[in-house]
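Note that one protein chain of the assembly has been removed; the remaining protein chains are unaltered in position.
Right, subunit A next:
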Amino acid sequence: MKQETSTLETDDPFSDTLPAYTLVNLRINGQTHKLRLQPWVSLLDAIREYVGLTGTKKGCDHGQCGACTVLVDGKRINSCLTLAIMKDGAEITTIEGLADGEANHPLQDAFIEHDAFQCGYCTPGQICSAIGMFNEGRAHTLEDVKEFMSGNICRCGAYTNINAAIMEVKSKLENE
């Protein structure tokens, strides 16, 4: 990666040179976004502020709440704890990319049916996290789901409904 200016390589503690811009290719929901970013931009802020997909939410910016969960190559991660430049070329899926054409992902419909949210702010993260959990293939029982979904806080307290939605879709997917 070519750097446009020199970076913080100096002994002077009062040097305030800003980090250089680099070109990053972010592949989000099947579309490539060519961005000029400074390395201090988190994947979350890149998705929200630079690409403009605001479905992914910032709830703490510290990896403590799960609202920013997205799928990277099928694995769920906290996008606030990831720098955008680390995911150059990776396949990123956000809440906006889950539908198959006009058809919602079954979890999206199940979340509506089971009223698995109230304010809806944690919902994109909950849904992406649940899909990531399905991909991991280690959640077999309700107790497993409760354990493996515990990285996504829902302050409205919709957990029992979230679990009902997840269990319904889980058994549907397994019977397919």
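Note that in this section a contact is a pair of C-beta atoms (placed from the backbone, for glycine too) under 8 Å apart; a residue touches a chain by one contact, two chains touch by 3 or more; residues count from 1.
By our rule, contacts and distances are computed from a predicted model.
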| item | value |
| --- | --- |
| Per UniProt record, name of the chain withheld from view ["LacI family transcriptional regulator", "ABC transporter permease", "NADH-quinone oxidoreductase chain 13" or "Xanthine dehydrogenase family protein molybdopterin-binding subunit"] | "Xanthine dehydrogenase family protein molybdopterin-binding subunit" |
| Residue among A:A20, A:L81 or A:I153 that touches the chain left out of view | A:I153 |
| Residue among A:L43, A:I95 or A:I131 that touches the chain left out of view | A:I95 |
| Contacting the left-out chain in the complete assembly, out of A:V41, A:I85 or A:I131 | A:V41 |
| Missing-partner contacts on subunit A, residue numbers | 14, 16, 18, 38, 40-41, 45, 48-49, 52-62, 64-65, 67, 94-96, 98-99, 104, 108-109, 111-113, 115, 117-124, 127, 145-147, 149-163 |
